[in-house]
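Below is one structure, written out as structure tokens, with a few remarks after it.
With one protein chain held back, the other chains of the complex are shown just where they sit.
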Amino acid sequence: MKLNILYFAWVRERVGQSQEAYETSAATVADLIFELVARDAGYAAAFVDLSAICVAVDQELSDFTTSLVDCREVAFFPPMTGG
Amino acid sequence: MKLNILYFAWVRERVGQSQEAYETSAATVADLIFELVARDAGYAAAFVDLSAICVAVDQELSDFTTSLVDCREVAFFPPMTGG
Amino acid sequence: MSARVQEAAFDFQAEMTAFQSAVTRSGAVVSFTGVVRDDTGSLDYMFIEHYPGMTQAALRNFADQATEKFGLEKALVIHRHGRLQPGEAIMMVATAARHRKDAFAGADYLMDYLKSRAPFWKKEVSKGSATWVASKDQDEAALAAWSLESAAKES
Partner (left out) sequence: MSARVQEAAFDFQAEMTAFQSAVTRSGAVVSFTGVVRDDTGSLDYMFIEHYPGMTQAALRNFADQATEKFGLEKALVIHRHGRLQPGEAIMMVATAARHRKDAFAGADYLMDYLKSRAPFWKKEVSKGSATWVASKDQDEAALAAWSLESAAKES
């Protein structure tokens, strides 16, 4: 399936882009992360500390066990600091 | 000694006046109340339920045991309902 | 730390503009406004009596206490007296602090004090009948809770 992946804040800076279309057969968020970190050092640096990574699947806050079935958009970012 | 006594809200309405100069030798707030209730039915009605009466001595919230020595102003009123 | 008692309406917007422009170190500003409610639809007006010699000092005293207790940069209290129509603002409180929890707690604490320690009394006048508003046990309980919290922190 083809996903749109978005990156924000320092995750975006380390990955080196704010979004990309990505073809994958990953079943869960965790599977997707494993694929990404294998791609290059930027991804590896972005995901080096998974306790500092949050994820939204189709714009809903989710976690690493969330299924990607029928998903169209995944976003990775650090803990939020609004307000 | 000569005191200025002030009354507020329904205490004022029952006593029938908002303030008066009053000559007394009462040592405490409680003594003063006993003198007042003996004066007439209006005072008796104002002080019939002492749990509903608050007092300020020289503009400081006080209680019935507070001494009136050197005091110049005593105010009686129901529980406050500001805000 | 300013406190005002007045019969005239106050301009909330202008008060907040002045308050915020005087704040320099605070990241958090909280305001509270109390408005005359007409729950039954029959209220003609509310009359607020106060103790002129005591109110100004009491308000200032509460504002200073809240400032110290919560490390506020600034606190403001304005309370009206006299005749107020439904929908009119009775009073306002504003607090400024570095952190939001202190700004919220400072304003909440000030309100608890105003509700049960400031010398104001409200009378509701409806169709010729007038009723003094009874104080609420929950206001006393709210105030007592701050003392318990302080005691718990100290122990």
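Here the chain labels run A, B and C in written order, and each chain numbers its own residues starting at 1.
To be clear about the criterion, a contact is a pair of C-beta atoms (placed from the backbone, for glycine too) under 8 Å apart; a residue touches a chain by one contact, two chains touch by 3 or more.
Just so it is clear, the structure is predicted and the values come from calculations on it, not from any experiment.
Though it is not drawn, the left-out chain touches A, C in the full complex. Screening C:Ser31, C:Gln65 or C:Ser126 against the full complex identifies C:Ser31 as the residue touching the chain left out.
Here one chain is not drawn; of C:Ala3, C:Ala58 or C:Met111, the residue touching it is C:Met111. Of the candidate positions C:Val23, C:Val125 or C:Leu143, contact with the unshown chain belongs to C:Val23.
The omitted chain makes contact with subunit C at the following residues, 12-14, 16-17, 20, 23-37, 87, 98, 100-101, 103-104, 107-108, 111, 142. For subunit A, the residues touching the chain absent from view are 6, 8-10, 12, 56, 59, 61, 73, 75, 77-83.
Definition applied: only the chains that are shown with their structure count from here on.
Put simply, the chain farthest from subunit C by mean CA position is A. Here the spacing of subunit A and subunit C, counted between their Cα centres, is 48 Å. For the pair subunit B and subunit C, the distance between C-alpha centroids works out to 26 Å. Of all residues in subunit A, none touches two or more other chains.
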